[in-house]
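Right, I'll just put the structure down here and ask away after.
With one protein chain withheld, the remaining protein chains of the complex are depicted in position.
On to subunit A.
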Amino acid sequence: MGFLDATYAALRLLFSADPELWTIVGVSLSVTLRAMLIAMPVGVGCGYLLATLRFPGRRALIVVIQGLLASPTVVVGLMLYLLLSRQGVFGQLNLLFTQTAMVIGQVLIALPVLIAFSLAAIQGADPRARETAVALGASATRVGWTMLVEVRFALLAAVCNAFGRIVSEIGCSLMVGGNIAGVTRNIPTAIALETSKGDFAQGIALGIVLLVVALGVNSAFAFFQGESRR
């Protein structure tokens, strides 16, 4: 099958309400959104604390987190696999090859991105913002919230970046999810599988969905950023 034939078949597949294809899309979005819901408050919170607190080992911790930005997702998957497998520390939880395991893996991949970007956003904020909040009598909690609101567009960029990284990652999902049809098969693992089987139509159709999702998220970000500058 040529590229044009495969693309034509992919478009037909997309508009045919194929249950298998849309189940895969559903698994992908469900896992990634759950992972983001967990990772966002934790990552942004840790980024804020790292930006504002001073403690021994802080510099080293920042270097480690920045280093983890480039960690291969397959290595995260391997570590998680070892922890969740029968002989692993958390083997009794029977989480391996479940969506929960995929969510945990994606949280671990998203966290360094969210922490590092939030840290940079808060460190880059105008120091007068914090000083003004403090001078006006705000509590520590209110000062923190104010700072997050002031750098909200930089935080939104962090969220978009983390979302883009985990929605398209394959290494971890494949290792701890197992690519089980209807359960843990998400868009990236399905594309890899269909391509290896020579079924390019399904691969291209899923690739289009993935691109639309990624473009949609980034367009929304660009829209909000534009609104803020009006």
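We adopt the following convention: a contact is a pair of C-beta atoms (placed from the backbone, for glycine too) under 8 Å apart; a residue touches a chain by one contact, two chains touch by 3 or more; residues count from 1.
Assume contacts and distances are computed from a predicted model.
Chemist: Which one, "Potassium-transporting ATPase KdpC subunit", "ATP-binding cassette domain-containing protein", "Spore gernimation protein KA" or "XdhC/CoxF family protein", is the UniProt name for the chain you do not see?
Modeler: "ATP-binding cassette domain-containing protein"
Chemist: Going by the contact rule already stated, which one of A:Val134, A:Ala157, A:Leu193 or A:Ala214 would touch the omitted chain in the full complex?
Modeler: The missing chain is touched by A:Val134.
Chemist: Which of A:Arg58, A:Arg142 or A:Lys197 touches the chain that is not shown?
Modeler: Only one of A:Arg58, A:Arg142 or A:Lys197 touches the chain omitted from view, namely A:Arg142.
Chemist: At which residues does subunit A meet the chain that is not included here?
Modeler: Residues in contact with the chain left out: 126, 128-129, 131-139, 142, 146, 149-150, 228, 230.
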